[in-house]
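Pasting in a structure now, in structure tokens, and then I'll have a few things to ask.
Of the protein chains in this complex, all but one are displayed in their positions.
Right, chain A next:
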Amino acid sequence: MVYSDRLRDIYGGDFVTTAIKIRDINKTYGELQALDDVNLDIKKGEFFGLLGPNGAGKSTLIGILGGLVKKDSGNVTVLGKDIIKNYRETKKSLGIVPQEITFDPYFTVRETLEIHSGYFGIKDNDQKIDELLNALSLSDKAEIGPRQLSGGMKRRLLIAKALVHDPEIIVLDEPTAGVDVELRNSLWEYVINLNNQGKTIILTTHYLEEAEALCDRIAIMNKGKIVKVDTKENLINSIDKKLIKIQFADSVQGLEDELQEINFDLNKDKREIEIETAKQDLDKILKKINRLNLDIVDMNIESAKLEDVFIKLTSLGGDDN
């Protein structure tokens, strides 16, 4: 029995565990270093977040993955296949939702999806097309041209196009920009369901709360570099911050004296206080407040958010990896 066959036995016929492997990718546009020695592994079945400010290089990286952008150096594999040597296979494994809204004005929504199915070698794809139209609330728009669709609908059509060939890896580049909240939720439900079926999801978004709620692991990019890759929990725990919010029954006196060395905000009627502190000072602060013997109506302690991690890593310009 050959080695690969043994691996197949062990891993149930599918021994490639890395969905995307990016090695030493560089890309320049004139003087601008858009990607600077980027290395990244995305595992199969992950819900992966690729975050960064505008111009960080996220879309360039996605463009290289999909064959829209030519890399200067390095290599990328998709499910173990090189994106240049085996580009036809890797493209079939990828479903990319681009950031820019594009549409073919000559064809209705359904025709667009039929043609797109054909591009990926799929004939008679009505069942999948209907499933997508339904999931993305486009069923009643199936027979109209894309010019008559709203911005949010056009974006949903882009998503349907990317999913019509049932790809193993789905790349969503700002998929919810301009999509209203209700449809955004139904879109995420559908994407989570795909992830639960084993599809790998790669998400870039400016809505950090979406990334925080959805992603297992996150890479933060800045100025063409990956400045941090870790699980969401580790990233958030890397920020030593707690926010204590306390609501008192009456206006409080003497807090300023007791909390002299602590950074806090007291509201105008002196009934609510917000204290930002490091984890190790939490106990000390709570004991100090307790000593004042105040009537507390409500109290909330919040941990750091992904946004804090994002701001820290990107405003510093990427201090660690």
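By definition in this document, contacts are C-beta pairs under 8 Å (C-beta built on N, C-alpha and C of every residue); 3 or more make two chains touch, one makes a residue touch a chain; residues count from 1.
As a convention for this text, contacts and distances are computed from a predicted model.
Novice: What name does the UniProt record list for the absent chain among "Phosphoribosylformylglycinamidine synthase subunit PurQ", "Phenolic acid decarboxylase", "Carboxypeptidase regulatory-like domain-containing protein" or "Transport permease protein"?
Specialist: Options "Phosphoribosylformylglycinamidine synthase subunit PurQ", "Phenolic acid decarboxylase", "Carboxypeptidase regulatory-like domain-containing protein" or "Transport permease protein" considered; the missing chain's recorded name is "Transport permease protein".
Novice: Among A:91, A:199 or A:312, which residue is in contact with the omitted chain in the full complex?
Specialist: If we include the chain that is not displayed, A:91 is the one touching it.
Novice: Which residue numbers on chain A touch the omitted chain?
Specialist: Chain A touches the chain not shown through residues 29, 63, 66-70, 87-89, 91-92, 94, 96, 98, 100-107, 111, 115-123, 161.
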